[in-house]
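As C-alpha cells, the structure follows; a few thoughts come after it.
Every protein chain of the complex appears in place save one, which is left out.
Which chain is which? They are A, B and C, in the order written, and residues in each are numbered from 1.
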Amino acid sequence: MIKVGIIGGTGYTGVELLRLLAVHPQVELRAITSRAEAGKPVTDLFPSLRGHVDLAFTAPDAAGLEQCDVVFSATPNGVAMQQARELLAAGVRLIDLAADFRLKDPTVWETWYGVPHACPELLEEAVYGLPEVNRQRISKARLVANPGCYPTSVQLGFLPLVEAGVVDSDHLIADAKSGASGAGRKAEVHLLLGEAADTMKAYAVAGHRHWPEIRQGLEAATGKKVGLTFVPHLVPMIRGIHATLYARLTRDVDLQGLYESRYHDEPFVDVMPAGTHPETRSVRGANTCRLAVHRPQGADTVVVLSVIDNLTKGAAGQAIQNMNIMFGINEATGLSQPGLMP
Amino acid sequence: MIKVGIIGGTGYTGVELLRLLAVHPQVELRAITSRAEAGKPVTDLFPSLRGHVDLAFTAPDAAGLEQCDVVFSATPNGVAMQQARELLAAGVRLIDLAADFRLKDPTVWETWYGVPHACPELLEEAVYGLPEVNRQRISKARLVANPGCYPTSVQLGFLPLVEAGVVDSDHLIADAKSGASGAGRKAEVHLLLGEAADTMKAYAVAGHRHWPEIRQGLEAATGKKVGLTFVPHLVPMIRGIHATLYARLTRDVDLQGLYESRYHDEPFVDVMPAGTHPETRSVRGANTCRLAVHRPQGADTVVVLSVIDNLTKGAAGQAIQNMNIMFGINEATGLSQPGLMP
Amino acid sequence: MIKVGIIGGTGYTGVELLRLLAVHPQVELRAITSRAEAGKPVTDLFPSLRGHVDLAFTAPDAAGLEQCDVVFSATPNGVAMQQARELLAAGVRLIDLAADFRLKDPTVWETWYGVPHACPELLEEAVYGLPEVNRQRISKARLVANPGCYPTSVQLGFLPLVEAGVVDSDHLIADAKSGASGAGRKAEVHLLLGEAADTMKAYAVAGHRHWPEIRQGLEAATGKKVGLTFVPHLVPMIRGIHATLYARLTRDVDLQGLYESRYHDEPFVDVMPAGTHPETRSVRGANTCRLAVHRPQGADTVVVLSVIDNLTKGAAGQAIQNMNIMFGINEATGLSQPGLMP
Partner (left out) sequence: MIKVGIIGGTGYTGVELLRLLAVHPQVELRAITSRAEAGKPVTDLFPSLRGHVDLAFTAPDAAGLEQCDVVFSATPNGVAMQQARELLAAGVRLIDLAADFRLKDPTVWETWYGVPHACPELLEEAVYGLPEVNRQRISKARLVANPGCYPTSVQLGFLPLVEAGVVDSDHLIADAKSGASGAGRKAEVHLLLGEAADTMKAYAVAGHRHWPEIRQGLEAATGKKVGLTFVPHLVPMIRGIHATLYARLTRDVDLQGLYESRYHDEPFVDVMPAGTHPETRSVRGANTCRLAVHRPQGADTVVVLSVIDNLTKGAAGQAIQNMNIMFGINEATGLSQPGLMP
C-alpha cells in the first residue's frame, strides 16, 4: 500500500483527490492537512465522503507527512515551493497540483505569478506530469509538476499536429471554455451561481497564466518558438473543459490517422471517430481526454475538439495517474470509472 | 460471474445500469436490447462508455436473454409484464425497473397506468425491491419490482416514524423535488433545457402514479390505511431527489435516536447528524439515501429531509443492490463509489 | 417627476431597482450610494445598464439624499434603522427593502437579528408594504417596510384561507424554494456555482428570519396565533421563489372562487385556472405573484402553489409598487413588462 498525504484538502482538487483515493485499492490515506479546518472531520466539509473517509483535517505541522511515500500538494500557487525541499529531503515524493514547478524558467514564473520562486534549484529536476509526453521521466521522478487544466486539454489537442510539424505553429489559436470549478472553491462574487449561471464570458484575454505553460509544452514538442493566442471562457457548468483549437495546415496529412496513431497506446486519451463532437459530460468525473479532429470544408484550417474534466484529467485524476506511474503500478488503477452521464 | 442482460438500454436507467455494471467485478454483461437501435454500438449513443462497454444493442428477440442469470428490464411501464412469464419460465431472474410489478392490486395498477395488467398472477410473487424492508424476501426472489425514485426517498424518510407509530399517519405530507432525468430520456418540449432550466414548478398535484406506490409501502409498514398528500416538483438539475416530509407527532420521541437505530445496519442509508441538511449532490452517482430529521421550534411537526440520486438509489443502483442480494454476494459490490462532488 | 435616491446599490435588490427605475416614466434617479464603490460609474459594476444609467456611485454622506422625494434603502439588515430618523426629518419618504421595520415587536427583532433595534419608536408608524393588505395605509406612509421575498409569496398564498377562516391555522406548512439570488450578492462559498448548481438542499429548518415575519402577517389577518412550519430550500436557479403551501381544511369551501374573489382587483396577483401549476419563469423579471390552488384526491388538505420573482415582487418591484401608491400614480407604472420566457 502506498502511504499518501494531502496538503491543503479543502479545495476542489483536494476533495477530488479524496474521492478518487478513497476507493483506490493500493492507497492508504494517512493525512490531509488544512490550517483553517484543523481538527474538523473531512466529512463535515464534504458529506459526500461519509462512509469513505474517516480522517480529520490536521494542521500542516502535525500531519506526519514525512512518514508518507508520496504527498499531493493541493494548495494555492506559491505554497508547495515553500515545502518541497523539506519533503524531498525526508524521502517523500511530491506531486504538486499547483503551478509552482510547471515553468522551467524562474523569471517567467515571477512574471506570471508575481513573486520570486522559492526554490529555483528544483525546477530542473521537477518533471512536468503529462504522462503522454513524459511517462518515462515521471516513473523516476521525486517531484512532479502536475499540469494545469487548460494546458492538459490544449496540449493533448495540439501535440499530434506540432510534433508532426504539419501546421503553422506561429499562429495557433486555443479557444477554451471551462466550468466554474476551474476557478477553485473560493468565495468570489463573480463565481456565485447568481452571477455565473445562465451566462458566459471570456476572461483574461490579455494574458492568462496558463498561456506560458502551454507555450513551454508546445515548444518542447517542436523545438522552436510557438505563437499562441489563448482565450479562456467561463461557462455555466460545474466541471469540464472544452478546448476548440485552430491551426493552419502547412501540408496535407491524414489527420484522423495522425491522431489515432499518436494516442494508440494511451489509456486516457480517446480519439473519437472522424466527424464527431465530444461532449464534456462524456468525461465527467473520468480521467479521459476525448478528442476529435476536423477539417471543415476541406480548407486549410484544422479544428481540434478536446474535452477533459478539469478536476480529473485536468488535476486530481492526472495526479493519481502520475502517482501510479511513479510507484510502478498499473497506470489506470483507481481511475477506471466511466464518466457520469447524464 | 453473474451473466446479465438488459432490456431497453437506451433510457437513463439503462445507461446508469451500464455505467455501474461495466465496473462491477462479478458481472458479465451479455446483452443489451433496443428495438430502435439494434445493431448500433452502445458507445455510439453513450460515448461516456467508450472503453468500458463493447456491446452493440440487439433486437429483443435475438438477444439470448434466456441464457442470462438475471435480466434487468429498463423499459417503459407496461413492457416487462409482457415478458416476465417467458423469462421466469426459462429460469432467468427478473428485476423490473418500471412500475409493472410494484402495485399488488391489479385494479389499482389499471387505474393509474391505464391498461389491464398482463400477468396479475405474478403480482403476489413479485417482491418489492426495497432492501431496507424486504431484504430476506429479495434474497430468494425470482421477480423483483424495483421501487420508483420518489417512493424510495419518501418511504425511507417516513418508515421510522410510521413503523414506530409516533405520527398521525392520516395526514402525511411529502413535498418532493426531482431533477429532470427523473422524467426519462424522452423528447418532450417541457423537458427541454430552454423550458426547464432556471425555473421550477410543481406538477401532477391532482395525482401522481407514485402516490399509490408510496401509500402501499407505508400501509404495509403500519398495517393500516395511510393518508398522504404528495406533491412532486421539477427542479433545474439533472439528477437528484430531495423529499421534504412533514408529519404531526402524536407522542414525544427521540427522533435522532429513532432514525439512527432504524438504519444502523443499512449500508446505503446514512442518517446525518441532528441539525444538518443533506444536499442532493452528496449522493450524485452514489447508491446512498441520506436523511436528516428536524423538529423546528420544538413544535409537534416533524420534518424529514431525504435525498437520493434518482438514477442510482432511485433506480439502477438499487436494482444492482437487489441483484447482489439475490445472488448472495456482498450487497455493496460495485456500488461503493462516493458521490461526485462538486 | 419623483426624485429618487437609492442607498446601497451594489446588491441584487439595488441593481433590480436600477433596472426598473431606469425605464420608469415618472422617476428621476438622483443618487445611488455605495461606500465601497464611491466614484465608480454604476455601469462598471453592471454593464447591463450601459446606456440606461449615467450615475456613479456616491458616498452615502455626499449623495444629497435629503433632496430626494423618496429613498429606497437596499442595504443589509440593520443599516436603514440607523438612517431613518434623519431622512424622515428631512421630509424624505423611505422604503426599506431590508428587514429593519418589518417586525412590530423590537424584542422579536432583537431575537432574530441579533442586535437591539436602533429606532423602535418608528416601528409603529412603519407600514408593512404588502399592497394587497395595506394599500390604504401605504398611500399615506412616510416609512414603508418592504416585505421579504419568502413572506410575500407565502402570505399571498395563505391569505385567502386564513382570512376566510377555513383552515386549521395552528398547523400551516410552507415548503419554499428559492433561487440563489435570494441570498444576495455576497461572496460565500456555499453560493458558488460550483457548490449550488445541479444540486438542492433545505436550510435553516430550525428557524429562519422570515418565519416570524410570515407569522406576524398571518396573525394580523386572522386576529389569533398561527402555527407555522417553514422550510426554505435553495434550488439551482438565479431568480424565483416557489412556495408550496399545505393546510388542513376545517370546512368545505369553493377554493377556486375564494382565491379569485380575494384577488379579483389586484393588478399583481394572478390566480391561475383550477388544475394548473405556475412556473417561476412565468414571472421572471415581472412583478406578479401567480397562484394556483389544489385539493388533491378530494382529501382535507389544500395545496397552494405560489410563485414570484424574489427580486421583483419579492423585493424591488414591490418597492416600486409601493412608491407608486405613495405618490398617487398608477400602481402599475413602470411595472408592466411580461416575464422573460424562455
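Assorted remarks:
Quick note on the criterion: a residue touches a chain if its C-beta (ideal position, glycine included) is under 8 Å from a C-beta of that chain, and two chains touch if they have at least 3 such contacts.
As the structure is a computational prediction, the values presented were derived from the model and not from experiment.
Although it is not drawn, the missing chain touches A, B, C when the whole complex is taken into account. Set against the missing chain, the residues A:Arg35, A:Lys186 or A:Lys201 yield one that touches it, A:Lys201.
Only one residue in the set A:His171, A:Lys186 or A:Lys224 touches the chain that does not appear here, and it is A:His171. The residue touching the chain not shown here, chosen from B:Ala80, B:Ala196 or B:Val231, is B:Ala196.
Across C:Ser48, C:Gln67 or C:Asn330, the single residue that touches the chain missing here is C:Ser48. Across A:Val231, A:Val253 or A:Ile329, the residue that sits in touch with the chain not pictured is A:Val231. On the side of chain B, touch with the chain left out of the figure occurs at residues 12, 179-181, 183, 185-189, 191-198, 236-238. With the whole complex as reference, residues 171, 173, 175, 177, 179, 194-195, 197-203, 205-207, 227, 229-231, 233, 235-240, 242, 244, 246, 248, 275, 277-281, 284, 294, 296-297, 299, 301, 303, 305, 307, 342 of chain A touch the missing chain. In the full complex, chain C touches the omitted chain through residues 12, 15, 19, 22-23, 46-52, 181, 185, 197-198, 238-239, 270, 272, 276, 278-279, 281-286, 288, 290, 311, 336-342.
By our rule, only the chains that are shown with their structure count from here on.
Among the chains present, the centre nearest to the common Cα mean is that of B.
Same-residue interface: chain B and chain C share over half of the residue numbers found at their contact. When every chain is reduced to the mean of its CA atoms, the largest separation from chain A belongs to C. For the copy pair chain A and chain B, the superposing rotation over Cα atoms measures out at 180 degrees to the nearest 5. Rounded to a whole number, the gap between the C-alpha centres of chain A and chain C is 45 angstrom.
The set of chain A residues that touch two or more partner chains comprises 12, 181, 185, 197-198, 238.
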